[in-house]
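Can you keep this structure in mind? I'll have questions shortly.
A single protein chain has been omitted from the complex, and every remaining protein chain is retained in its original position.
Per-chain residue numbering starts at 1, and chain names A and B are given in the order in which the chains are listed.
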Amino acid sequence: MTRVPKAVRWSDTVRVPLSGRFLLRRLLQGLLAVWMAVTGAFVFLNATGSPERLVAPPDASQEEIDRIAAAYGFDQPLPRQYVDFFVKTFTGSFPDSVNYHVPAIDVVLDAVPATALLGSVAFVAGNLLGLLIGYVSATSRWWPLRSLPLGLSRIGHSLPAFYLALLLVILFSVHLRVLPSAGYGTVENLILPATVLTIGVLPGAARLYRAQVLETAGEDHVITAVAKGVSRNRVLLRHVGLNALGPALSLMGIQLGGLIAGAVTIEVIFRWPGVGSMLIDAVNDRDYSVALTGVLLVAVAYILATLVTDILAALVDPLASRRA
Amino acid sequence: MNSTGHVLSVRDLTVTATRDGREREVVARVSLDVAPGEIFGIVGESGSGKTMLTKAATGLLPGTARVSAGTIEILGRDVTNADARAWRSIHAHHIGVIFQNAATALNPRMTVFSQVREALPATRERGRLADARRVRELLETVEIDQAARRLRQYPHELSGGIAQRVVIAMALARDPKLLVADEATTALDAVVQRQILDLIGSLRRSRDLSVVLISHNLDVVRDRCDRTVVMRRGEVVEAGDTRGLLTTPVHPYTRELLAASPSVLLSGPRLHERPAPPTGEPPVVSVRQVTKRYAPQAKSPGGGPRTRPRAAVEAVSLAVHPGEIVGLVGASGSGKTTTARMLVGLVTPDTGTVQFDGRDVTGLSRRERAMWRRDVQFVFQDNYGALNPRYTVAESVLEPLRASGRTLPELGWTGLGEVLSAVGLDAGFAGRHPRQLSGGERQRVGIARALVSRPKLIVADEPVSALDATIQKRILDLIIELNRSHGTAFLVISHDLGVIAYLCSRVLVMNEGEVVEHGDVASVLGAPRHPYTAELIAAVAAGGVLAATSAGAADQAGAEITESRRAAS
Partner (left out) sequence: MSTLAGLTAPGTRGRGARRRQWWRYAAVAPAALITLAIVFAPLLAPYPPNAQDLASMSQPPSLTDGHLFGTDLFGRDVFSRVLHGGRPPLLIGVLAVAAAVAVGVAFGVLAGFRGGRLDSVLARVADIQLSVPGIVIALFVLAMLGGGFVNVILVIALESWPLHFRVTRALAQGLRNRAFVEAARVFGLPTRTIITRHLVPALLPVIAVTATANFVTAVLMEASLSFLGLGIQPPTADWGLMVSLGRTQIASAWWVSVFSGLALAALLFSAQLLGDALAKRFSLEGADT
């Protein structure tokens, strides 16, 4: 048996619940997901046989189609195209936008700040409020607090984002005339779209966290904590609330998909110059380079965001790194 | 301290619990007193109310239960109607509680240090390093090795024994007067179980603790407790000095419980009336030099957590002849279950052969394979999971016939009723679902399902380990009965030497994938040659010495049971 020094060091008492192996594994998973997403786009594009026809306007002549095929490299052999596709994806060098005559990547990047602002406000506000409502509805001793906020949030949940947006515009812009119905640049402009998106995120987080808290409250170690003489509030916060956070966080990452879906329609309604509006414009204008670049960027951003939430989850829940 | 001087005093305590919308008395008019420095035992099987009694006495009753009558005093203070705040102070200062499953009793999210730290007295000066030193001392008090290193470990990184010691450390953190251990060792291996009990014993002496030890197992209280009560259906059926209780039990239930305890089974009457193993006939099934290694778990890209290869089976040979009962004993992870599963084809060996009727099973024709499926049956440990919850008893029992395409009359049964009565169930059980059955009844259904195709051999994997001792004994008697009346051979796999000794004529002892000893039961248990076998025997409640003290009672109980068995057949 090895002899250990008698004194206790500070470092003996702290532990970062992240292992290098977990980070590496999760990172590799993310990279694999990016690779699969890009490959998926490529496969789909070529599955129809003649991608140039998909890209070209419906009334294009054969010469025009050939020109497009050459510009995009569709005339190259497939393996070559596959390699090129990756190079173009990661260097952002798809052909110029047909609408704006600037590199597609520039069009997409121009739209990022608006979406990042809207998305992060809604994600943070929605999840924080959701956690609060979930926690209160699981632990409160007063029944109205247990059921009312949760019930209200569920009604909000069954309204499609674009419809809720419309109702809010009718109320606040048309009738009360206190908030702008569309636009970008001021705080007033942000309020309505951010509210709609927040309401979209909140109920999921609330229900999820409530369920987790209730499940955790039934676990054996909670009784141990009570038997130790820890106070009720401290048991609820440290042994129930914090324990329930890890699984909830992982699932919040997955819910980001819903946020993105909501953001697309919201941006269109409020003429918010973000990635969503840009994607819809590109799709309607058949601006293939921009659409493709935008889709790939969203996929990468989403994969990154889930990576971050998974790491956060592992920080509060040492078992999360084993589940991943 | 109050006038009576008791640490814990319970008077006419009645606890009612609400289940299925009905209130029921789960503890009925129980009285007991625990003196300072005493170890007090509470023994009972599932449903006896012993856990609810302890929970009531420690203020940890679930929301569905309440104290409806009687009083509880702790250190002379009436706590019957104490509110959450008062209980908190009692938990903090006077009682430590240890739970059955240490793995789940610890918060998986917190390190050992942060959890034990929470239990430290609130009055001490706060400082992380000072606390850490104190926690480390506590860990050393409960004899945890490399205590400094354990501080920053998470519960999932600890073994079951270490985790239980951490729970004990938390219970001791505020120097309580009373330690309550609810089935604290049940989930642990026999050897670790003894170490934890020894630790509790020595802590009681060094810290002047009173201990309440709750267990379903008489062997646990046997040489640890000064006084013991035996509970059944919420009531105390017998109470008194432990030695007296075990040597001259008065209540029939205490006697039955005693006769069913592993150490008594080990030296029980069966040992002397066991028939000689049949010889000459070729084995029903056998395995020759089989080896099975489990590869590390499939890795995710980037290299998942490396799990060590699971318990393997290494060059094991074993044959079961018609009409005999063979035992296969070993600790968890010894490879005994894997070996048993090879006999019925649930696991395929890497090397070596499985033989049925003298032929390698890989070369069997479709018809011969069907014969193998019919002649060798399996009874599972997990008797709840072994029955589809959606099926009635009749559907479950008749399922094997669906595979073989034979009918009950073809197999020589007059009907389902006869199959059920063979395992001691009446025909009324046919329409019931598993959740309407008790553990023992479910295991009888499992045996009936194995029996229905009239096999030559039934392989039973831990057939009684999930059951209460008295129910265990009845199932063991059923196995003997079926062996006698139907001539069915059994291979019984168990970690419990008592079970093996009671049932079997021959035994194989497995350890870490190998058969370390085999022979007839009397000689293997009487004079073990392998140290592992000796250790196993010693772990069953210190073996012969204790069994001898209660031999009289055991003989009496054994005789009664032999008689009732005779009456039944």
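Definition applied: a contact is a pair of C-beta atoms (placed from the backbone, for glycine too) under 8 Å apart; a residue touches a chain by one contact, two chains touch by 3 or more.
Predicted, not measured: the structure shown is a model, and the values here were computed from it.
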Touching residue (missing chain; options B:5, B:62 or B:282): B:62
Residue touching the undisplayed chain, where the options are A:81, A:139, A:189 or A:309: A:139
Candidates A:7, A:36 or A:178 - the one touching the absent chain: A:36
Option touching the unshown chain, where A:13, A:81, A:265 or A:309 are the choices: A:265
Residue touching the undisplayed chain, where the options are B:378, B:429, B:490 or B:532: B:378
Residues belonging to chain B that touch the chain removed from view: 18-22, 59-64, 66-67, 81-84, 87, 298, 344-346, 369-370, 373-374, 377-378, 380-382, 384-390, 396, 399-400, 402-404, 434-435, 449, 453
Absent-chain interface as seen on chain A, which is shown: 32-33, 36-37, 40-41, 44-45, 48, 54, 138-141, 146, 154-155, 157-163, 166-167, 169-170, 174, 214, 217-218, 222-223, 226, 232, 235-236, 254, 256-258, 260-261, 264-265, 268-269, 279-280, 282-284, 286, 288, 291-292, 295, 298-299, 302-303, 306
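By our rule, only the chains that are shown with their structure count from here on.
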Inter-centroid spacing, chain B versus chain A (mean Cα positions, whole Å): 48
Residues of chain B defined as touching chain A within the complex: 58, 60, 84, 88-93, 95-97, 99, 101, 104-109, 111, 113, 118-119, 128-129, 131-133, 136, 145-149, 151-154, 156, 167, 170-171, 173-174, 300-305
Chain B partner contacts - residues on chain A that touch it in the complex: 1-2, 4-5, 7-15, 17, 21, 24-25, 27-29, 32, 219-221, 223-232, 238-239, 242-243, 246, 316-319, 322
